[in-house]
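For reference, the structure is listed below as structure tokens.
Of the protein chains in this complex, all but one are displayed in their positions.
Labels A, B, C and D are assigned to the chains in the order they are written; within every chain, residues are numbered from 1.
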Amino acid sequence: MPLTTAKSTGTTTSTAPAAGVRGAALDLDAVTIKFGDFTAVDSVDVSVRAGEFICLLGPSGCGKSTLISAIAGFEKPANGRIHLEGQEIRGASLDVGMVFQSSEALFDWLTIRQNIEYGPKMRGVAKKERQALADEFLSLVGLAHCADQLPRQLSGGMRQRAQIARVLANEPRVVLMDEPFGALDAQTRQVMQQELDRIWRTSGCTVIFVTHDIDEAIVLADRILVMTAGPEATIKSSYDVDIPRPRDEAGDEAIALHRKLREDIGAEVRKALQGQGLTQEGS
Amino acid sequence: MPLTTAKSTGTTTSTAPAAGVRGAALDLDAVTIKFGDFTAVDSVDVSVRAGEFICLLGPSGCGKSTLISAIAGFEKPANGRIHLEGQEIRGASLDVGMVFQSSEALFDWLTIRQNIEYGPKMRGVAKKERQALADEFLSLVGLAHCADQLPRQLSGGMRQRAQIARVLANEPRVVLMDEPFGALDAQTRQVMQQELDRIWRTSGCTVIFVTHDIDEAIVLADRILVMTAGPEATIKSSYDVDIPRPRDEAGDEAIALHRKLREDIGAEVRKALQGQGLTQEGS
Amino acid sequence: GGSGAGKSGATGASGDPIRIGIGIDAAYAPFFLADKEGMFKDAGLKVNLVQFGRGGDAVQAIAGSQVDMAGNSDTTTLTLLKQNPKLRALFIYEQSGKYLKVVAKPGITKASQIKKMGVVQGLSDYMAQKYFEANKIPLDSVKFVEADPSSLPALTKKGTVDAYLLWEPWPSNGVKLGLKELTDTGSYGYSYVHWAVADSTWLKGHEKEAAKVAEVLTKAAKITAKDPDRAAAAVESEAKIKKADAKQAIELVDWDVRDFTAKDTKSYDEQMKYFVDKGTLKKALDIKPNILTGWYDEHVAKP
Amino acid sequence: MTLAETKPAPARPASDKSRRRGQKPNMTGSLRRGGLFIVSIVLGLVVWQLVASHFGPALVASPSETWQGAADLWADGTLWQSIWASSRRIFIGWALGVVVGAPLGLLMGRITIVREILDPYIEFFRFIPPIAFVTLAIIWFGIGESSKIVLIFYTSVFVVIINTISGAVSTDETKLRAAASLGASKSQILRTIVLPSAIPHIVTGARLAMGNSFLTIVSAEIVAAQEGLGALIWTSRNYGHIDWVFVGIIVLGALGFLFDRVLRVCVRPLRRYGVKV
Partner (left out) sequence: MTLAETKPAPARPASDKSRRRGQKPNMTGSLRRGGLFIVSIVLGLVVWQLVASHFGPALVASPSETWQGAADLWADGTLWQSIWASSRRIFIGWALGVVVGAPLGLLMGRITIVREILDPYIEFFRFIPPIAFVTLAIIWFGIGESSKIVLIFYTSVFVVIINTISGAVSTDETKLRAAASLGASKSQILRTIVLPSAIPHIVTGARLAMGNSFLTIVSAEIVAAQEGLGALIWTSRNYGHIDWVFVGIIVLGALGFLFDRVLRVCVRPLRRYGVKV
């Protein structure tokens, strides 16, 4: 089922998300992250170009969330440095937006609309503008019909979409997404992928996208990074995805890449599982 | 990458999960569930045979979680009845175990091991036995190495696995699983699928499994139910999966079924998305 | 309503109002009467009566410059002199040998039978010691149990203590519970006395006003003595004390405003000794500068 | 309030909307509640009467004596005056306590340096009985209303502070992170994340502070109070007027009950912040 570019209906294109926002380059330099004595992530070196779309893959529990938490400024690396456009990251900031793996990140006491308007409001964006922005992103993620509901009144997938809208409406220079589409059915996920792709191309922001779906990574990424199994996880390999966009996950190149990635991650997962007393037969 | 049956290593097979436990039959009879004025699920009629493996698919936000909440006895249907082996369900019980969509369901103040031992402990299972049970299910989900950690020290996927182990260790007659493998990488997911399949076959329990992954449904289910887009969601169609086990998701039958299901759900998603001002091009 | 006290300053009088601190008690009957019937105003005074939960607080309020004058029992005030050297006792406005009584549980008829004596620290304790001394009973053969006034009748009834010595209304309250009055402090020669006290700094510039207050109180005390009903009515309306109770208390007291006498001074020396023995005071104070013997006779013309 | 039991089916936190609709089960629920309430009162009265007959009128005023006393005090206006005077003091002192305590608690909860500076003082002064400050309060604030209000404020502010701190420190970390990376400044986070998260704790603190305000009214009104329920209780107690003491006590209890109900109704709109009272 090949998909061409996506387009959102109606008014949204006219108030397209600030085309002027430029992505920012990221430099991870020997980043090590510890929880007490436990070294979750060890010596990660990555350079991300401004405007690049990176997908991060790896076995469950390897350290993907930990790594992007550090990039967001939430976790201080025990060693190494993270630079955003040459500036060391020392804490959370407007420049780096994060879609969390858990939808607890939504503010329970605010409606979905208010959640989305939160960032712009804090930045002092005028009410009219904020509303327009919220309307745009609400319909972008298909939640216009429950704009005035509270997060606890939504389903898991809907909450996750609300979180995505909230981060995108804030127009960060770097967008970090931690399995944002994990709770969505295949079709809704595709639509979301297309919208994300469009926004990324319009705004030129840098994206680091954690996912478990290899096809998703292939459709979206400029470059795919695979992490080793933890503890002391690091970047195992990096794949440049040169397939022209819009991409077809059923294309030959994509299938070949899929196979390679699957093999690559599979080896890591097996390593991890063996250490945990589990084996996978027949593979 | 065809996969045969899975097998867990070491001692686990000897203390296999109580082979005596029999699944229970479920009867949903015109079940309607409302939140205030909002009708989430409308007149669902389903009969589930004892020991049947049902997969529930549907667009994001359609009402899957709501429906299985009602089966678990958490949500009282505004209309209709749910019977477990002829007994009306009036509240949560030992018979029906639930893996929640959100890992908040874990008890934060207990270690992973204590979480898994919780059910047996409440049932008065002796300490030795409980420990053996916990050891078995810990290694089943690959968490033996972090048995004594607290849930907040685990990654999203690991927490989800802990939840699965907790429910399975309790040996319920009906297992409800709400996107249990959503946060796992493809390979870990496969191992988990195989383990679930094995447990299901050994224990003969009834399973209702919510997922967004059509392949997963095909590999696991006896029968796949597709829900319509909400509000007033109901069962749109039901597919018996007659492919012999162990199944290969790349087999012809499987691919044909995949296509049908994709089309079926796709139509629902499109309906939902159109109502929300979103369209999907090219499909 | 009894809220009039605070705003009773007479219109037309000149200068700052005189603030007089009093307890909420029938022992202050002349103050209430004078205030209620406008006697201060008639004397050209602007007076604010300020009620305190306890008379001791009223005197302490002088130290805090919250009031200019106050009334309180001699025993309590004596101990306050140490920290408040600027207190000046001007005159006595009441005394009574019948206001404090020994009340015992049934079956006890004389002091020697009392093994446990309920007292309240201070005045009551002092008078109880004098009671046993007067009956020639060694103090160490009696156990003194300190409690708060309102629970002593019940404790006696329950048998926790054999008797107690307290001021009104607690003796009558005990009688209502079935206890017996044994005697009053007058029977062994001790009186309950109230002082009028002033702030020495204030007094310097206000001798005349203080004298006028003394005159008004003299008049009011006479009326109180002659017409307890009238005084009790004033107490009821100003202090929310039931008229019957107020009247009963008023009738036990000699309402007579007067100067200090040699007998008074001797009693203060005795009390001082008591407090030193008890450890409340480290050493006896020289209270001569604080007690203005002769002030009343000098400033207030005998009618 | 129907959320209490674990298993009855409609336990899932339903929408505000759905919970506000008065459906049939709620009707019978409130009927039962009303019935229980009346039973509670009647039972209380019976026990009271029994206690009173056991101890006699010198120690415990019976319901009817108390009623008579109340009628007398009502007739001459004292009761109403006392209620009004005390309510005013309690309300103002309490409100000040909440208004000062909540922001302080938020700051102390989230800003280490503020907590380290203020904590020793708070942990010292909150253990000192207000009676100890009566004299100082009078000297500083005079014998008028202010000194009484200050004493009430004193006993309510610490409760609000401690409860607010406990709310502020337990703010969900993920939400704090989310807000920070959405560009909220520290003070914005305090206002828009920590405050909303702490609201249930602040409400509990305010309810407890109301209790403490009532407990202090006697101490506060010992001084230079011509009117008020505390003064009524104190004077009547010193005069052995058990019936009036009981009038004061019962009225205080009932007034507190009433204040708390009003407070609960007032905080209903805060339900979306997780306030459940």
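One rule holds in what follows: contacts are C-beta pairs under 8 Å (C-beta built on N, C-alpha and C of every residue); 3 or more make two chains touch, one makes a residue touch a chain.
As the structure is a prediction and not an experimental result, all values here were calculated from the model.
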{"item": "Touch with the omitted chain, as defined above, among A:53, A:74, A:100 or A:181", "value": "A:74"}
{"item": "Absent-chain interface as seen on chain B, which is shown", "value": "72-74, 91-94, 96-98, 100, 102, 104-109, 118-119, 122-123, 149-150, 152-153, 166-167, 170, 172"}
{"item": "Absent chain, residues of chain C that touch it", "value": "54, 56, 60, 63-64, 76, 79-86, 121-122, 145-148, 150-151, 154-155, 158, 160, 279-280"}
{"item": "Chain D, residues in touch with the chain not shown (by the definition above)", "value": "1-7, 11-13, 32-33, 36-37, 40-41, 44, 55, 59-60, 109-112, 115-117, 120-121, 123-132, 135-136, 139, 155, 158-159, 162-163, 166, 169-170, 173, 176-177, 179-180, 186, 189, 200-201, 203-204, 207-208, 210-212, 214-219, 230, 233, 237, 245, 248-249, 252-257, 259-261, 274, 276-277"}
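Here is the rule we go by: only the chains that are shown with their structure count from here on.
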{"item": "Intersection of the contact lists for chain A and chain C", "value": "D"}
{"item": "Most extensive contact between chains (C-beta pair count)", "value": "A-B"}
{"item": "Geometric centre distance via CA averages, chain D-chain B, whole Å", "value": "47"}
{"item": "Residues within chain B bordering two or more other chains", "value": "35"}
{"item": "Shared interface positions of chain C, touching two or more other chains", "value": "none"}
